[in-house]
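Have a look at the structure that comes next, please.
The complex appears here without one of its protein chains, the remainder shown in place.
Take a look at chain A:
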Amino acid sequence: MDRFMWTNGLLEMNETLVIQQRGVRLYDGDEKVTFCGVFRQHAKSSGIGKSAKIVIHLHPAPANKEPGPFQQSKFSYIKLSFKEHGQIEFYRRLMEEMTQKRWENTPVSQPISTTAGLKAGRTRAVGIVGIERKLEEKRKETDKNISEAFEDLSKLMEKAKEMVELSKSIASKIKDKQGDITEDETIRFKSYLLSMGIADPVTRETHGSGTHYHMQLARQLGDMLQAPLEERGGMMALTEVYCLVNRARGMELLSPEDLVNACKMFESLKLPLRLRVFDSGVMVVQLQSHNEEEMIASALDNVSEKGSLTAEEFAKLLGLSVLLAKERLLLAEKMGHLCRDDSVEGLRFYPNLF
């Protein structure tokens, strides 16, 4: 076993990992050798396979061989005992390598930045510098692999962007020249766009996330909510708005968060809507033209007329939802126009005669 040379665990320049096998024990001739863990093909050999052992006969070592585990050995063959199996595969690979004699095919004159003093084809590095260099090379290779892999993806993204541009231009053309394309085709085209997730609805992809998205969304809401708000007396609970908006959208639904954030921007965007939060935490969207004092004064009139009212009765009277009716009564109470009567019969509101 004096053909072996010490080497570090990494691959040399012209070495490629053929096969790695664990649990292999080296026998120098027939004597067990204790230091081996992983073995790699390194020596010239020809061998015969025995049960769970491979014997590799070695040629005599070249004269200028570097120091190895054994300086001298009386055997000219080594045995590999496979404790954890894998010998068949190992043998096959070994034979492949033998026949191909790949190591003789690799060109010796590779562009290596080493001085002529070193052995041809190898940058035998020593110590830490060598290890570092190996690490660096490995890292570079990994980088290259990754960028190669993702090249395709970035190409795909470019194409997708072009597609989006194209469909946007078509969509705008549809809007301009209504007469040229028939209604059906327009609708169909729009539905295609919708199914791809682009065009009409203001989506996160087209406008990005964050405030810009919310601003656009706020504008859209401003348009959409005018009519429903007027039907409902100028005020709608945020939950109602959520249901209405998402039902209308069909796809690309809004999350509650997005809705709230968009509504918060009504005022800053000078839209005619307002998001209002009551003391109890209820949030409503109301028209800017909606005047709360008027509402409260009329609420007071209603209550005085009837003597006293519960939230349910008030809601029925005005055609509001019970939640909003209660909020209005509570607001009137807060302003001192009404007082409450809390009993087993329920909560009633009276004009504040105190």
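A few comments on the model shown:
One rule holds in what follows: a residue touches a chain if its C-beta (ideal position, glycine included) is under 8 Å from a C-beta of that chain, and two chains touch if they have at least 3 such contacts; residues count from 1.
What we mean here is this: contacts and distances are computed from a predicted model.
The protein name that UniProt records for the chain not on display, among "Ribosome biogenesis protein NSA2 homolog", "Vacuolar protein-sorting-associated protein 25", "Large ribosomal subunit protein bL32m" or "Glyceronephosphate O-acyltransferase", is "Vacuolar protein-sorting-associated protein 25". Among A:Lys168, A:Arg219, A:Arg232 or A:Arg340, only A:Arg340 touches the chain that is left out of the view.
Contact with the chain not shown here comes from a single listed residue; of A:His290, A:Lys326 or A:Arg348, that residue is A:Arg348. For chain A, the list of residues touching the undisplayed chain reads 308, 333-334, 336, 339-343, 348, 350, 352-354.
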